[in-house]
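A single protein chain has been omitted from the complex, and every remaining protein chain is retained in its original position.
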Amino acid sequence: MTAAFDFHRWRLVILGGVIIGCILIAAIFAPWIAPWSPYDLDYTAMLQGPSAAHWLGTDELGRDTLSRVIHGARISMQVAFIAAGVGLVCGTVIGVTAAYFGGIVDLVLMRLMELLFSFPAILLAVVLMASLGTSVVNAMIAIGIVFIPGFSRLARAATEVVLREQYVESARALGMGHLRILFREIMPNILAPLLVEAAVAFSYAILLESALSFLGLGAQPPEPTWGNMLNTGRGFMAQSAMLSLAPGMAIFLTVLGFNFIGDGLRDALDPHMKD
Amino acid sequence: MSGDFLQIDGLAKDFGGSGWFRRSAPVAAVADVTLGVPRGQTLGIVGESGSGKSTLLRMALRLIRPSQGSIRLDGQDIWALSGPRLKAFRRQVQPIFQNPASSFNPRQSIGQILTAPLEVHGIGTRAERREKARDLLARVGLPVDAFDRHPHQLSGGQKQRVAIARAVILQPQVVLADEPTSALDVSVQAQVLELFDATRRELGLTAVFVSHNLAVIRQVSDRVAVMRHGRVVEYGPADQVFADPQHDYTRTLLAAVPDHRKMMRPAREPGGPE
Partner (left out) sequence: MTAPAPPDRRSHDRPGVLPTLDIADLTIEFSRRRVWTPVVRGVSLRVMPGEIVGIIGESGSGKTLSSLAALRLLPRQARIAGGRIRLKDIDILAQTETGMRKLRGDRMALIPQDAMQALNPTMRVGLQVGEPISLHKGGPLKATLRAAARLLETVHIRGPDRGIRAFPHEFSGGMQQRAMIAMGLALAPDLLIADEPTTALDVTVQAQVLRLLREIRDEKGTSVLFITHDLGVVAELCDWVYVMKDGEIVEEGSVRRIFADPRQPYTRMLLAATPSIHAPLRPRGAA
């Protein structure tokens, strides 16, 4: 019995998926899609508005804004996926371990998580970057660490729910070992809320990365990131608003896309919304 | 001292009490329970909510540790087992739980659910396990294509049939059932009870059947234990306990059960009113 694909149910996810898909394609194929190199200086064409040659105008060093935005997508996407991935994997391992073993393990792990959680995200990221050094890779790790407590809490709560289900009791009564129970009985059944959270984490990662590179941490010039483009654009608002608008819109669209996916997943996977 | 095949002596379980932050007195969920089930018979444990019957069953399944007392299977203390002998115990004693909706991992197919016990205990090759699972599906009256379906695609009654199949696929000696039919419709319940009884007889299983439903207990049990507030207040052959209850509580319970039988006309008795 195969039902036709329920587009109505997945509409938000599809919409978000299309948006992110386009951005991903731009990121992957940046060198071929971008009309200009993001590094080429052109002193004769500084701070120009949109034109036929430069669709989004140029920045203060004559570099093509559109190309810089497209290349900026590479870094933003990389950071988003890797940071969210780090947070997801580490957070899940910690949360599931805490819930499954309980007792002192739970106590210690959760207090550690709360310690991390008590720092405001940007502050924590900045502190981590300060100790790790400023580079794109360190930005990814720092943002990933910021996400860990949130994911661990979610994973722990979801695991607690699943632990009470009778199929886990049955597995234990069967003589199943811990590892097998964790991977076959528990993990597949906590994925849904974690994936939804991951989608939201992507968008937050983009924002955090933008904030970090805005502050001068993360990727350094001449590397274009949306964040440092916003930073430089700040100084030229009077001459060329497009310098800020372009990366700003890019961030907005990406965050929107990820949020659509996250919300759409939550709605689509919710058993109560089956009609 | 010899006992029945499954022998429970002086079993007790306290919850709460001393802990890091708790100061309340411990609650005795089960207190001083002594019961026995001869090989091949069914012990029905009946009680209302809070009677401790489910806790008792979970101790017999080695899922909860007793505070006191012992549980012996064929003379062996089940809580003294470890390592391979513990695993062997798990093969011999299998559960059937109440809620068909949560008894199975929703992400697995019925085939996977049924072959899992065989995998865990290293029985047969992959092909042999699947064969065995299909065979069992047929024996519990399910269609062959159920093998590839997922739990949510089956009805409550079908799921409980799978639960019975899963319980017997390892060919255990003892089956411990916790309210297996309470969540089912009447007609489905009758079929599942029928299947349970037939399976039990065919495989020579010893069974413990826990329920709050006196009528169901009456139907399946050889021996009956009535529990209240963690203690056994009455214990004996089913016919005797139901026909001539000794304890006040048993009498109260029996009197409270709404009885439709009295309105039905006896099918074979000659004459007489109603």
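We just call them A and B in the order they show up, numbering each chain from 1.
Heads up, the rule we're going with is that a residue touches a chain if its C-beta (ideal position, glycine included) is under 8 Å from a C-beta of that chain, and two chains touch if they have at least 3 such contacts.
Just so it is clear, the model here is predicted, and its values are computed rather than measured.
The chain not shown here is touched by just one of B:4, B:48 or B:74, and that residue is B:48.
Per the touch definition above, the residue from B:85, B:126 or B:201 contacting the chain not shown is B:201. Residues 38, 40-42, 48-49, 185-190, 193, 197-198, 201, 212-216, 218-220, 222, 239, 242-243, 252-267, 269-274 of chain B touch the missing chain (whole complex, contact as defined above).
One rule holds for everything that comes next: only the chains that are shown with their structure count from here on.
Per-chain Cα centroids separate chain A from chain B by 49 Å.
Every residue of chain B that touches chain A in the complex is listed here, in rising order: 61-63, 86-87, 90-91, 93-95, 97-99, 102-108, 116-117, 120-121, 166. If you check the complex, the residues on chain A that touch chain B are 165-167, 169-177, 180, 184-185, 188-189.
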